[in-house]
Structures are given as C-alpha cells and as structure tokens.
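The other protein chains are all here in position, but one chain of the complex has been omitted.
And now, subunit A:
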Amino acid sequence: MSELDKAIEQLRACRPIPEPQVRELCHKARELLIEEGNVVGVDAPVTICGDIHGQFHDLMELFRVGGDVPDTNYLFMGDFVDRGFYSLESFLLLLCLKVRYPDRITLIRGNHESRQITTVYGFYDECLRKYGSANVWRYCCEVFDYLALGALVTGAASNLPPSSAPFADPATAANMASDTSDVEIEILNSAGQITNRFPRQRRSPHQPQQQAPQPNSQPSSSSQDADVDDAPPPDSQATLSPSPSQSQGTNQLPSQTGAPGTSASSGARSQNDGGAILCVHGGLSPLIDTLDKIRLLDRKQEVPHEGAMCDLLWSDPDEIDGWGLSPRGAGFLFGSDIVKCFNHKNGLSMVARAHQLVMEGFKEMFEAEVVTVWSAPNYCYRCGNVAAILELGEDGSGGGYVPKSNGDVGRSLGLGGWEGPVNGEMRRMGGPGRRYRVFEAAPQDSRGMPAKKPVADYFL
C-alpha cells in the first residue's frame, strides 16, 4: 500500500496526517492543479456537490449515498473548510483523493478557500489547535490559490436513463412510474429510493400546468406537509407551477425550493439537450460575459476583494432584474435575465452553483437555468436542512443529439439552446436530466470525546 493510500485510509478514519505529509501532499496537489485551466473540463457522468464546511462525517455520508471515489466521478464546488470541526480532515481527504485519482474528482474554489476568510471563520483556528502551528494552514492556503475557478460539464444526458431504484412509497409509484422514457428530474432519498420523478414536459410556460406529482417521502421537514394528497399545500403548489403572476414581485423570496422547487413542470424545456453545465461556487460576474473571460483570469492568487474572480466565488442569484448589490459585501446579486442571457451566449443549459444554504438541499431557479446545490446537512449542527448532490448522467447515444459545447462564444449558435422568441420572450429547450440524492446528517453517537481540553488563551 502506497503512502498516499495509507494517508487516505487514515483520513477516512478522521485522523489528521502528520505535518510533513501534509506538506508533501500539498506540493503534489499544486503540481497537479497548476495544469488545470481556470475552467476545468469534466465529462459526464458526474456527481456535483456543494458546500462541505468541515462536516467530515457528513462528507462520509455523501460518499455512502453517492458512491465512493473512484467509482463515482465527483465535482466539488468549493467551501470545503471553515465553521465545521473537521475542515482539516475533510479538505485533506479530498485533496488526497484528487492526487490519487486526478481524473475522478474535480475540486473548484469556494469563497472560503482563502487566507482571509479562513482566519475569520475557523479553519485557521482549527489548524492551530490540531497542529500547534499555522504551517498546515499555510500549506493548504497555497493549494487554495491553485484551485480552478469553475468547471464545465459536457456530455450530460438530456434524460435520465431508466432507473431500477425502488420507490419510497408504492402509492406514488403508481403516479410516477408510468413513463420512464422521458424523465427530466428524479429525487432519491439517502436509502436510494425514489421519492419523486418528473417527466419532461413540453408545454408553454404560460399554459396552465398540470399538477406534477408531489414528493411524499423526502426526508425533509417541508416535504412532510407536501403530501401526495390531492390538495397539496398552497406553497408547494406554487413552487411547482410558477405562474406569470408569481414572478412579478422582485421582493419575494425565490419561490422554488428543493424538492418542490424543481423546475420540471415549468414547461420551458423540451426534449433534447442544449448544452453544457457551468459549475462555479458563487455565480456570475458583470465582468464576465463569456467563458473565455474566465479562462483569461490570473487565478493563482488570494481571492481579491472585487473583480471577476471575486464575483465568481461570491455572487448569488436573486429574484431581481439585472444586477444588484450583495448584502455579503462581495460579489453581486444576479437576476434571471442575466443568467438566461449568459447561458444563451455560452451555449450552456444550466449554471450549477453552491454558496447558499438551502433547506431542501438543492434549489432550481429561473426555470432551471440555475441550480444551487448544498451538501452540508444540518449546517452548523442547527439549521435542520437536508443536503443534496446532483448526478448528471452520461449521454447514452440513443437519446438524441447532445451538442458538446465547450461554451465558446458563438459555438452554441444553431445548437438548439434556444427556440427563439416566443411571445416576445426567449425560450429555450433542453437541460440535462438531473438526479438529486438527498441526505441527512450522519449519526453522531460514535464520535469519541477528546481526552484533553486545551485552554484558550483568554483564560490562562
């Protein structure tokens, strides 16, 4: 067994590896990462993950639910560290896996992968506590500077391949199982059972929507009231069929949340995929209108306080028009028009991002032009949210033409990303088939208490 495999084994047991080994690991990782572009190309199938924030045991649960590396191809969208108790173990494990299986795991940078942020939000403190010096923190920060800023997933299937997974509730199976040929979205619980399935629909968004099946057994608080009964609560009904009236208010919270928040029945999509999926930690930047502009950035530095690189890691989508100031003090808010325009211009079907806690683990917005994926269940031990990962399947040949856009300007023209103006609006087709696996926090009973309590300096 190689040193690296030993390190992986040790880290999987949630035990930090010695400082010299961290140093070596970080060195190797940098050599590897420096070869990657700012936007890493990733082929489907891939499983996309959001924030981890040092929740090591939940990361193990993620691997249990999503499959292990290298069996599953993973893409982590940053924020590995800070706030949780095990940022060190989590990040080092992911880094070891990256070095060991470079083609099976992609790591991109989150806003917390920064010197300044980690000194504020915990990772620095954690390294000091666990090693007695900041050396390991420094090694890790050097790796942060080399992490890619985004990833471009190509070759994703437009429809999910028929799944043999059982239904969580046989009653729903009757509603959902009828048509497996054209599944756009499937939601599974941590036991691998289907809790919800949405066929791709081909209606105009302005037509009245048929009520899609309600999730009935998703392990989240809100799904409990969204039962299969014929009278779903008003809020979940609303989330399933966004109507023109609902999209008026810009002060409203984004109306689509998690399981009931998928855009499956929005009708804006029809069969056949229309492009790649851009993955970034935060979102878009007013300084970036093409993927090439990301590619041209000099990323090997601390995350700046402003500018394109900063925005990619800090921005959030919001129910506004255009751009808005972010209450975070960094990055911007961007509205659906911005995303639609960006996706169209770059031949993208979707932007996948993380960065914001969502109670249901994932949230599709703007007719699924943007999805937020959040992978830290019961965030900070108290938020009560579930986590999710997003699986994109490989285009299985039979399914129709899937253009492999690399997102270059102009490359998407004529590829069917947009149907053209309809009722004065641009409508587009496509979008990858999306399988969300939703999971809860790992059980906590087996964790041993540390033997000694270091005394904080204020109390010496």
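The criterion applied here is as follows: a residue touches a chain if its C-beta (ideal position, glycine included) is under 8 Å from a C-beta of that chain, and two chains touch if they have at least 3 such contacts; residues count from 1.
Throughout what follows, contacts and distances are computed from a predicted model.
Undergrad: Could you check which of "Nuclear cap-binding protein subunit 2", "Proteasome subunit beta", "Serine/threonine-protein phosphatase 2A activator" or "DNA topoisomerase (ATP-hydrolyzing)" matches the UniProt name for the chain that's left out?
TA: In UniProt, the chain that is not shown appears as "Serine/threonine-protein phosphatase 2A activator".
Undergrad: Looking at the whole complex, which of A:122, A:199 or A:275 touches the chain that is not displayed?
TA: A:122
Undergrad: Write down which of A:185, A:358 or A:389 is the residue touching the left-out chain.
TA: Answering carefully, the residue with contact to the hidden chain is A:358.
Undergrad: Taking the full complex into account, what residues of subunit A touch the chain not shown?
TA: Touching the chain left out of view, subunit A contributes residues 53-54, 82-85, 111-112, 115-117, 119-122, 124-126, 128-129, 132-135, 137-138, 141, 222, 233, 235-236, 238-239, 250-251, 253-257, 260-261, 286-287, 289, 301-306, 314, 316, 318-333, 335, 337-338, 341, 355-359, 363, 378-383, 385, 441, 444, 447, 449-450, 452-460.
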